[in-house]
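Note that one protein chain of the assembly has been removed; the remaining protein chains are unaltered in position.
Chain lettering (A and B) follows the sequence in which the chains are written, and residue indices restart at 1 in each chain.
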Amino acid sequence: MAASSLLSFENEVFGLYAWYATAVTLKMMFMSLYVSQYRLRRRIVVNPEDVRGDKEKAFRIDPDIERGRRCHRNDMENIPPFLVVGLLYVLTAPTVSSATWHFRIFVISRFFHTVAYLTPLPQPSRALGYFVGMCATVSMAINVLKIGHM
Amino acid sequence: MAASSLLSFENEVFGLYAWYATAVTLKMMFMSLYVSQYRLRRRIVVNPEDVRGDKEKAFRIDPDIERGRRCHRNDMENIPPFLVVGLLYVLTAPTVSSATWHFRIFVISRFFHTVAYLTPLPQPSRALGYFVGMCATVSMAINVLKIGHM
Partner (left out) sequence: MAASSLLSFENEVFGLYAWYATAVTLKMMFMSLYVSQYRLRRRIVVNPEDVRGDKEKAFRIDPDIERGRRCHRNDMENIPPFLVVGLLYVLTAPTVSSATWHFRIFVISRFFHTVAYLTPLPQPSRALGYFVGMCATVSMAINVLKIGHM
């Protein structure tokens, strides 16, 4: 296959990347809604213009909201690196099998991380989800660095 | 048009994506400057090595800085997903009209969100800006998921 057509849905590896990248991005965006529904239901706000009802209680700290925000920040630390490194990795022309497992392991580990964070599951569940995902990104990054140049 | 030339300025949809993606990224980067100018003018810092003048006052909480930081975080939660999903959406070969409206609605809603956050405008202005932008990204994501595969 010509290198120029690697970023195309005709390239199976790209079709896989597009699906997994979009799925894990939607998961990350879902965290906003997860936090928002607690804010709405419990009438807890961060801005004065958002207050409805009791002003005293509106700014209290809620453990579920804080947990959701920490989980979201962890996603923001880990998912954008995967999205960029994954796209560059597609251009290194990996085998379908190798690409599938990199994308699948990363995305499953991040969904597991979210479940482990929000339930919460006892440690080291969450740490494992974080660590396995990071390894998948680092493995792809090494492949990119080998072919790219300074 | 051959799939291999979709990511090129010869493709009108890509030229639109490049313009809107860059404009909204610059808007997100502007948030750093918005917060920094308050820090400099009011001599409020986060690190001991940044203190100039009164040490007692240097670490106080400033409502405008905190508001700017929350607005920036909201951008960081919403704009990177648009940037990645939007690029994948360009590769699904949408019509120029469909792409224009997706990009335009997202970017206008995020500029409106910033104005609503920083003014601040009464709710649900800010919530609307957030929600409309998210819908544009989700709509593009659905198109990508349809063509990509697991």
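In the analysis below, contacts are C-beta pairs under 8 Å (C-beta built on N, C-alpha and C of every residue); 3 or more make two chains touch, one makes a residue touch a chain.
What you are looking at is a predicted structure, and each value in this text was computed from that prediction instead of being measured.
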{"item": "Interface residues of chain B (partner: the chain not displayed)", "value": "2, 4-5, 7-10, 12, 14-23, 25-26, 28-29, 31-32, 46-47, 49-50, 72, 76, 80, 83"}
{"item": "Residue numbers in chain A that touch the chain omitted from display", "value": "2-4, 6-7, 67, 70, 76-78, 80-81, 84-85, 88, 91-92, 117, 120-123, 126, 130, 134, 137-138, 141, 144-145, 147-150"}
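By our rule, only the chains that are shown with their structure count from here on.
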{"item": "Centre-to-centre distance between chain B and chain A (centres being mean Cα positions), rounded to whole Å", "value": "17"}
